[in-house]
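With one protein chain removed, the remaining protein chains of the complex are shown where they sit.
Showing chain A:
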Amino acid sequence: MLSRLVLRAAPAALRNLAPPATVGVLHVTRPLHTTQQRSAPLPPLPEKGGEVRHGLIPEEFFQFLYPKTGVTGPYMLGTGLLLYLLSKEIYVINHETVASACILTVIIYGVKKYGADVAAFADKLNEEKMAKALAVKNEAIKGLETAIEEEKKEQWRVEGRKYLFDAKRNNIAMLLETNYRERLLTVYNEVKKRLDYQVAMQNLKRQKEQDHMIQWVEKNVVQSITPQQQKDSIAKCILDLKALSKSAQAAYLEKMGSGSSKKAAEPISTTVTVQTPVQTPVSTTVADMKPPEVKCWIDNHEILYMSLAFISGILSAVLVFAIIHLCRKKCRRPHQTLQEELPTQTVTEESEKNTQNEVTYTTLVFQRSRTPVAV
């Protein structure tokens, strides 16, 4: 209905008129807020306005007349009143009447036809307004509730600060411990380095002393070896070597000449015996060949006879040598005839040569063998 449209415009217009006037009058003289504040919520808007019959006459009038005149009372009153006004021409029928009749017809027709739609539209607008206001209110409430929950959560979190501080304390203690251990390790390393240095120094000193002592001893020993001593030692070595060489030679001959005659063996043996002291690699090879030839050597009778002959030859040679030695010794003192000396001289020369060779050989061997002994 139209009043609903007015509802949207009228409140703003009508309400704005009265309050400023009263407030303007009152704001100096009278104190405000004298009445007690009412905490009860405002009563809700009434759903429907006062009943109006035919859009003109309020229902209260009909109710006022009902006890006395019943239902038709007001209508009778209305009819009578209208007739009176018309008859007395208090209400004059003129052009305005026609105009108002037309206007009223149109208005009533419009209202009757579109009244409901307009009412629904106005109601929709109203609902939207209300819904917006409610939404705002609900949002505010929700926001405040979430704030309350957050606050409670924060309070709960505060209770946990004890654990937080414990964890922090643990961290710090661990850091301190680590630092302390690191420093301990550095101390240990430094001390170890110093001690190692001392140990190395002692070892070095001892080694130097040892080397020096060895060198000094060697030097003195070498100095102490007199030429006579050297000669005696050399002669002894020569004898030893001869014995060794003979035994080696026997084995070598057995191996080399398994089918040769005795004659060849004897001169060969004599020449070989003269030259064996010089031929050292031969003795070594003979020594190598000796072990595998042992079986064959024993089995063959021929070889056995040959070996016997060889040994006899060697013994004869030894006899010769001994005689020569004795002759040398004898010849030195009495100075006997040259005839005897000649063959012996040649032999002695040969022997001297051999001894010279033997000396050089033995010195070489001795020098070579000295170094491992000294160390």
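Everything that follows uses one rule, which is that contacts are C-beta pairs under 8 Å (C-beta built on N, C-alpha and C of every residue); 3 or more make two chains touch, one makes a residue touch a chain; residues count from 1.
We take it that contacts and distances are computed from a predicted model.
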item: Per UniProt, the name of the complex member that is left out, chosen from "ATP synthase F(0) complex subunit f, mitochondrial", "Dynein light chain roadblock", "Phenylalanine--tRNA ligase alpha subunit" or "RNA-binding protein PNO1"; value: "ATP synthase F(0) complex subunit f, mitochondrial"
item: Among A:Pro46, A:Pro67, A:Gly160 or A:Pro227, the residue in touch with the chain that has been omitted; value: A:Pro46
item: Chain A, residues in touch with the chain not shown (by the definition above); value: 1-4, 6-7, 10-11, 14, 18, 45-52, 55-56, 58, 89, 91-94, 96, 100, 111, 115, 119, 123, 126
